[in-house]
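The structure's right below; bear with me while I get my questions together.
The complex appears here without one of its protein chains, the remainder shown in place.
This part shows chain A:
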Amino acid sequence: MEQSIRSNAESLAFKDVTVHYNNAKGWAAQDTEMRDTNRMKEIQFKASHTLLLLFFLWIFLLHAIGIYFFTKGFLLTRLVLDHKSQCDSPPIELQQSSPSLFADGCWHPKTFDKAVIIIIDALRYDFTVPFSGETHHYHNALKVLDETARQTPEKAFLLPFIADPPTTTLQRLKGLTTGTLPTFIDAGSNFAGTAIEEDNLVAQLRGAGKTMVHLGDDTWHSLFPGYFDADLTHAYDSFNVWDLHTVDNGVTEHLLPLLNPRNSSKWDIIFGHYLGVDHAGHRYGPDHLATNAKLREMDTVLRKVIVLLDEKTLLVVMGDHGMDVKGDHGGESDDEIEAALWMYSKRGVFGRGHNGFMVPPATAKERPVGQIDLVPTLSLLLGMPIPFNNLGAPIAEAFTGPGKPDWQNLASVNALAAAQISNYQREYSQARGLTEEIFLYPQAFWKDGLLIWREALKSGRHNDRFKPAFESFSKYQQETLKICRSLWARFDIPSMLEGIAILMCAVVILGTYARSSRPMTLELIPIYLAQMTMFGVLSAVFCSALTLLVFGTGIVNAALLGLAAGGISGFTYASVNLPQIFTLPFPRSLWGWLAVVLTLSQSVGYASNSYTIWEDEIMLCFLSTFALIAFASSMRQEFFIERILGIFQAGIFLVLTRLASLSRLCREEQMPFCKSTYYASSTSSTSAPWQLLIPLVSATLLPAVIKIYYQTTRSYQRSATIWIGFAARLGLLGSAIYWVLDAADDNDWLVVDKSILRTVKIVIARLILGVSLVVGTTMFLWSNPCISIQVTPEVNGSADGEVAPKPKSVKVFGYANVHGTRYFLLVVSWLLILTLLQKPMGSGAIGILTIQILALLEIIDTNNLSQSAIGPVVLGLLGSFHFFKTGHQATLSSIQWESAFVALKTIRYPWSPLLVVLNTFGAQILTTVAVPLIALWKQPPKKSRLLGDVAKALATLLLYYAIINLATTMWAGWLRRHLMLYRIFSPRFMTGAAVLLIVDLIGISVGIGSLRWNFTSIAEVFGWN
């Protein structure tokens, strides 16, 4: 068997071109003519290549415009009112006869002069309460909050503090200072916070002339630029999650001296923002010694702060959100939204009289307060007006007073908050043109409350009479909040429909182009392009002009819409006028049907939350199905070699798929049926020591395996030997070393200075990125094809005629796969980049993906499927599958933000987001880079229409992603009232949209763009066809 394989490989290995060569000798006279023809063909190729690029840019444009319009309508928006609350005009007079301004407070007498507000990022509620039973590292570490609240209930209280999703720090800070609900569209801007324009507590404090100090997370400075005292304030970079201590040490170092009585006149309000707990969660997960140590540190710091605190100062400690089992956050799962709130004062003004619960709730499900409730509470405690957009209610524990409940005070503060909400609601209705009926139901509570309250006031301050008033006001606040939530879940349906229509048309265009214009894929491009551009530009100009004349605003949107509509009509016009070329794009073989069925069933699945949740397992099943059918198809080969080769590759593909599937990162909804293996444990976000071996194994095996695939056609020549045999080996080894050093840094394995370790790490990472990007690209641009030409010299017949004269013979080794092997060098460059950016488990997945791509190419070749849709679709499935296998899920919290620091010490634009993108969508990017190989693998150098075939393959891959994106978009739009919209459908839509745009860009720039050099280099040797 081995013998026959070898002989077959031998026959593939070289091509004897002696005849051509000898013929060519006679053509010396025609040499110039030939050169001219070649030159002309080269120009022709370059022209059609450029046009092809432009055509795909059009596709990208349509996708981008479609996604833009849908997103505009889908991601919720809230109209921000510019009104500011004024100190001297309270929304309601607290006393019958007005001195409306209290001497010691704006709307209500203040309780405290000063405040220390400490945010412990990601302080989950269960970190703060005692826990008996099976404890984790995060239990019983931070005890001071519960202890004080339990022992001195008049001095402190501890409550669950429920965040409104999205639970990212930026959004939470907005919510915590404005007292209103964040909207989803902000979630994407976590990398670059922007200043808060609307009325908020910090602005009110600044307006009242308070001196504010900020220590810690620098997100505050992007939200409140210039608000803080420049001398005392110390801000620290917030995104370096690898660093657990710099921010915390900095805050503590500056906080404690400020609390010293000597310094107490220097400030009024201190905002301290600790990040250590959050970073420990991100880096190690909550159930880890590092988290425990961090919580204990917080405990110590808070005890020191308590000692230093004076009677006039309020101390607030809170988490801005929680963390999930892995220590990440962003979504709306229970663990992510359940933070803790603790208030402390030495004066003993707090109480529990209104409900009688003296100890802190055991779980976050009991007696929670909303995070929006903080703003009215703090405002009134500090004698500030409640910010205009606030929707929260004062927290009762802070106003009820020690001992018997002070119902009158509770009713007063709730009356103020409710009156403010009532004002806001009126203004908002007016600004949005809402009818009064919407708020009719809560309005009744407001009126009831007012009536009872006035009665109680008149009747001479009988305390208990105020209780029903308090209850009515609370009810009013709760009901209004409910309505506002639903109002801001209001979608712009027309815009969404426009987006969906554009995306749908783009799918039709891609489908028509990819699947029914064969074999004219290239020749039709100029016609399409001309019509699309002409129609598009005309229509864009027309639409924007019309909008300008009629409405005067919204020109950009109109122009975009016009451009898209024009492009679509242009394509339709062009294709209707070319009827003879088209056949309906229906599949004509089992393979075609398989491609369609797999794509469509995946798309239909997104309508169900279950199938979206279990997408990773479904991809496994689909890929195995393909491999099994490929196995059967290979069985049908008549010849032994092809049969064995096909079976072998299908088997490799099948086994590797299952092997890769062992790498899992479970999303919360998959529990308890899923066990995460991506990290050391399901509650950690670091790799286990044994996982560090994976990159090493990958570095050893992968180049060797690639070499084997090259050697079947004797293509392991020239650049391939250097790039695969040397550079790839070194690069992969470098990645392996990088991750070992990273683990050493994590676990303190080495007794080396951490900063040295980090510098070494970053140097290695930059070297790998630099070499693969710069050297890899240069090599790709200038490299010769991976062939070796063997010339046997002419043997002259000897004089006596004993030896027959033998003409010179020329053999080309590696001839059978000239295009494929040269192009694959580019895939190797990308492989190096993407491997470095994945965690150890992910680099294994990327390695497996590379071999799977090669196996797929061989399957495609032995079964003669290079024209079928199945090749690109399986590549697409591989991309989707390995997205999960590289430790991602379609959720915000699974984004591996720390990958931004693989090659950088601090956030730098645009590199940091770029690194995160390469980490997140690595699998899809690698498969897109590889898609031209479907058409190029093992094709003869001068095959005609090869460029068109590549375009077709790429268009088919884009079609796959476009259909997935269209499906997720449509389902997200359709299920916009679904309970799980934000948990499941919305993140999946965002993933799909991001993937489509990235794949478009990579496909155009790398997939199509690089072909220019591939073809030119091969034509230099073999001539143009």
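One rule holds in what follows: contacts are C-beta pairs under 8 Å (C-beta built on N, C-alpha and C of every residue); 3 or more make two chains touch, one makes a residue touch a chain; residues count from 1.
Simple rule for what comes next: contacts and distances are computed from a predicted model.
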| item | value |
| --- | --- |
| Options "Glycosylphosphatidylinositol anchor biosynthesis protein 11", "Mediator of RNA polymerase II transcription subunit 17", "Vacuolar protein sorting-associated protein 45" or "Toll-like receptor 4": UniProt name of the undisplayed chain | "Glycosylphosphatidylinositol anchor biosynthesis protein 11" |
| From A:493, A:546 or A:632, residue that would touch the chain that is not displayed | A:632 |
| Full-complex contact with the absent chain, from A:365, A:447, A:462 or A:943 | A:943 |
| Omitted-chain contact residue, chosen from A:303, A:404, A:658 or A:754 | A:658 |
| Interface with the undisplayed chain - residues on chain A | 589-591, 608-611, 613-614, 617-618, 620-621, 624-625, 628-629, 631-633, 635-639, 642, 654-655, 657-658, 661-662, 862-864, 940-944, 1025 |
